[in-house]
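Only a single protein chain was left out; the remaining protein chains are all shown in position.
After this line comes chain A, so read on.
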Amino acid sequence: MTNKIKLYHGDGGAKTNELISQVFLKYYGDGMESSLSDSFVFTTKEAKLAYTTDSFVVQPLFFRGGDIGKLAVCGTLNDLTTAGAKPIYISASFIIEEGFDIEDLRKIAQSMGEVCKKNGVKIVTGDTKVVEQGCGDGLFINTSGIGVVSEKFVPSEIEPEDEIIITGTIAEHGTAILLDRYDLSIETDIISDCCALNHLITNLDMELPYIKLMKDPTRGGIATVLNEIAVHVGYNVELIENNIPICPQVKGVNDILGIDPLYLACEGRMLLVVKKDFGCRVLHALKIWGYKDAQIIGHFAKENQRLVYLQTDIGGKRLLPSLEGQTVPRIC
């Protein structure tokens, strides 16, 4: 590992994992053993709870389809959802750069409030710090959240032939951010998919027993997240390119920019690993609840090199390696 932090240490790929394992886990011991999960689940006398935290440094702060505030609340709600938890309380901390426009802060606070209201959660504690001009990038937000875990969701061991579902079209957040950040003069209707997914737990109540794992493909996109899962479970993943839902505009923009959308963040989608033979049932339930673009995009294979492969639309096969290097800087 290098002696200095580089941007790639924050991209959610192999280098982020290296940083976590070589610097943090070394000193934090058992509490953070499972770096795969975004929420920690623990049991009290009264309930099984999940606890999570996340920081948001996105630029631009306002993007098509959302802003840093909406992203922060949705991100935390979604991390709780991955643990099968219905969120109840959220904290919000702000690190604000001197000179930041209060009207902008008001807009961000408002959109956070709206997401909370819509999803029946409350921001109950927080913190505000101001740093000197030049010491921040406008605004950073940290949120944490607590939720009550559904008894029906019991993550279990992933086996070959287990199916992989995505709940909607991919790469919209990553593409929206790219368009805004670089001020590309491409006319498109693309907006970020940023939204809270906590209703999945209620919607899929009957199907939760067949769901072995949930993970939101944020930084690094579905390719990076599936690589993490493959490494963790010890089997290969085989994806089918034709089944991966992507809207034509997103595909087009990424073709122009030479970027692979499989590596771009979603902020309102969930990857589900479903017990073999139950994929169609879960997919059917998702469609009923309005996840119209949900698809079964692949499965786990019995080979154990822990690699992710893609069956291309012309019948070829290619490897999707874990994200290396900084292809897309700081999108969430």
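By our rule, a contact is a pair of C-beta atoms (placed from the backbone, for glycine too) under 8 Å apart; a residue touches a chain by one contact, two chains touch by 3 or more; residues count from 1.
One rule holds for everything that comes next: contacts and distances are computed from a predicted model.
Enquirer: Considering the UniProt annotation of the chain absent from this complex, which name among "histidine kinase", "Hydrogenase isoenzymes formation protein HypD", "NADH dehydrogenase subunit G" or "Fe-S cluster assembly protein SufD" applies?
Expert: "Hydrogenase isoenzymes formation protein HypD"
Enquirer: In the full complex, which of A:104, A:159, A:260 or A:293 touches the chain missing from this view?
Expert: Final answer for the missing-chain contact: A:260.
Enquirer: Return the single residue from A:124, A:184, A:206 or A:280 that touches the missing chain.
Expert: Touching the chain that is not displayed is residue A:184.
Enquirer: For chain A, which residues reach the chain that was dropped from this view?
Expert: Interface residues of chain A facing the absent chain: 8, 15, 182, 184, 257-258, 260, 310-319, 321, 324-325, 327.
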